[in-house]
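Comments concern the structure below.
Removed from the display is one protein chain of the complex; every other protein chain stays in position.
Order of writing sets the labels: A and B. Residues in every chain begin at 1.
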Amino acid sequence: MAATERGALLAAALALPGVTAAPGAAAQGAPDAAFVQFKYLDYRDWQPGGRRMRVDNPGFYAVKPLSDTLAIEGSIVYDGMSGASPLYFNALSGASGEGVRDYRTAGDVKLTKWFDRFAIGAGAAYSHERDYISRAGTLELRTWTEDRNRTYAFAFSGAADRIHTESGAAERERKYVLDFLAGVTQAVNETLIVQSNLTYSRGHGYFDDPYKLFDRRPDRRRVLAWLTRANQHFPERNGTLKVAYRYLDDSFGADSHMVEAVWHQALPGGWSVTPSLRYLTQKAAWFFRGPPIGSGLRPGEPYTADARLSAFGAFTPGIVVARDFGDGWVADVKVEFYRQKASWRAGGGGTEGLLPFSARWIQVGVGRSF
Amino acid sequence: MVPPLRTLAALLAVALTAGCAAYAPPQPWEKQYLALPAMQFDADRLDVKNVQHVYYSKEGAAGGYGVGGGGCGCN
Partner (left out) sequence: MRVRVPFRAMAAEHEIVVDHDDARAARTAIDAAIAEVHRIEAKFSRYRDDSVTSAIARAAGGAPLAVDEETHALLDYAATCHALSDGAFDITSGVLRRAWDFRRRPPRLPSAAEIDALRPLIGWQRVARDGRTVRLPVPGMELDFGGIGKEYAADRAAGLLVAHGVRHALVNLGGDLRAIGSQADGRPWRIGIRPPRPGPGAPAAVALVDIADAALATSGDYERFLEVDGVRYSHLLDARTGWPVRHWRSMSVVAPVAVAAGSCATIAMLLCGGAPAFLRAQGAAWLGIDAAGAVHGTLDPGAR
C-alpha cells in the first residue's frame, strides 16, 4: 500500500507555494521581545529569644534581543541588611554584633549567541559588600538534537573573591572557586520534560566566617551537586507538577538531600496560583561542633559553630499568585515560610541544642515585555 | 521520615515512573505544552537568583542550578 511511504503527505504539502511549517514552539533562538522585570524581596528571620534579621532587596532584570540570534541580559540586585546575624545557641547570646547594618550590591551581564544547533553564552558577575568583593566570569555552551527534544548544557565559571574586614579578623584574604556544569534536558513526551544537572565546584582560599568566634575552616572545598527535575503538564487540569531532587556531596561533610514539589495551576483571566513545598535534610560538617561554643575546639584544627553547617532539616512551604495581563504586563506575589529544625533531619541525628530558625520572605514582582 | 517528606518522595516517584512509561519525544507541532511558561526550568531569573541566594546563605552548600553569579559573604 502506498500509504507506507512515511510522511509523504506532509512532504507534498510543504512543496506547495507559500505553505511552510512553523519552526516549532520549542525553537531555539533569541527571545521574541525585550523583557524588563522588577522584584522587591522583603526577608525577615527570627529565632526564639527575639533575634531578628531583615533584608530589603530590590532587583532589576532585563533581557533584550539584539537580533534573531543574539541577546543580552543582565541584572542588578541590592541587599540592605539590618539586624543581628542569626545566632543559633542560647549560650552565645550577645556575643555577636547587635544592630549589624550592611549592604550588598550585585550585578551580572550575559551575552548569548544562537546558532543552528548550538548556542554559546559569556557572562560576567560582580558582587560588592563592605568586606567582601566577588568577581566571576562564565562561559556556557548548549547544543541540541535536530528534533530539539534533547539539549546538552556545559558551563564553566571562575570566581575570585576578596575578603577584608575592618576588625582585622580577615585581612586581604582571597578565595578562588571554579564551577563546572554538565546537564541534559529531555522532552520525554508531549507533556513531560526532565532535566538532570551535575555541577562540580572546587575552591581554595579563605572559607572562614570572620565574624564568628573561633571559626576556622579548611582552605579547600569540593562540592558535587546532582539536580534532577521533572515538569509534567496535565492539560485536562490546566496544571503543571514540577518536582526536583538534589543530592549534594560536600568535602566539608555537609552533604544534603533536597526534594521539592510545585503545582502550577492556571486559572481564567491570566491568573495562576502556585503552591510549593521544599524539604532539605543535611549532615553537619565534619569540623562542626555543637554547643556550648568552643567545646571540642583543638588548636590548629578546623572548627565551626556556624549553624549553616550543622545537622538539620528544613521545610519551605510557599505560594505564588501571578497574573498575566495579556498586554505585556505580568505581576506576581510570592510568600514563602522557611523553618529549620534539628529534629527534622531525616533519620534523626540533628544537632542537639540548636534553636529552630525561621524565616519568611515576601517577593513582589512586575514585568513588562516590549 | 516525617510525613511531608514521604509525600514528596512519593510525588517524585510517581512523576519519574510516569516518565518511563511514556517515552515518546514530541514532533515539532506537538510542543504546545512544552512551550508553556510553567513548563520551563528557571524561567523567572530574578526569582531563582533571590531564592538561591537565601538558601545559599542559610544552608551548608549550594549548587545544581547553574554556575557563576559570584560569591558573597552572606554570613
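Note that contacts are C-beta pairs under 8 Å (C-beta built on N, C-alpha and C of every residue); 3 or more make two chains touch, one makes a residue touch a chain.
Every value quoted in this text rests on a predicted model; they were computed, and no experiment measured them.
Asker: Which residue among A:13, A:122, A:141 or A:333 touches the omitted chain?
Answerer: A:13
Asker: On subunit B, what residues meet the omitted chain?
Answerer: Here the touching residues of subunit B are 27-33, 35-37.
Asker: Kindly note down the residues of subunit A that lie in touch with the hidden chain.
Answerer: Counting only subunit A, the missing chain is touched by 1-10, 12-25, 32, 190, 235-236, 266, 270, 324, 326-328.
Assume only the chains that are shown with their structure count from here on.
Asker: Roughly how many whole angstrom separate the Cα centroids of subunit A and subunit B?
Answerer: Between these chains, centre-to-centre, one finds 9 Å.
Asker: Under the touch definition given earlier, write down the residues of subunit B that touch subunit A in their complex.
Answerer: 1-2, 4-5, 7-9, 11-12, 15-16, 18-19, 22-36, 38-41, 44-47, 49-51, 53-55, 57-73, 75
Asker: Under the definition above, what is the set of subunit A residues touching subunit B in their complex?
Answerer: 21-26, 37, 39, 41, 43, 45, 57, 59-61, 73, 75, 77, 85, 104, 106, 108, 123, 125-127, 129, 131-132, 134-138, 147-150, 155-157, 159, 161, 163, 175, 177, 179-181, 185-195, 197, 199, 201, 209, 211-212, 223-227, 229-233, 235, 240-243, 245-246, 248, 250, 252, 254, 256, 259-261, 264, 266, 272, 277, 279-282, 285, 306, 308-309, 313-315, 332, 334, 336, 338, 340, 344, 346-347, 357, 359, 361, 363, 365
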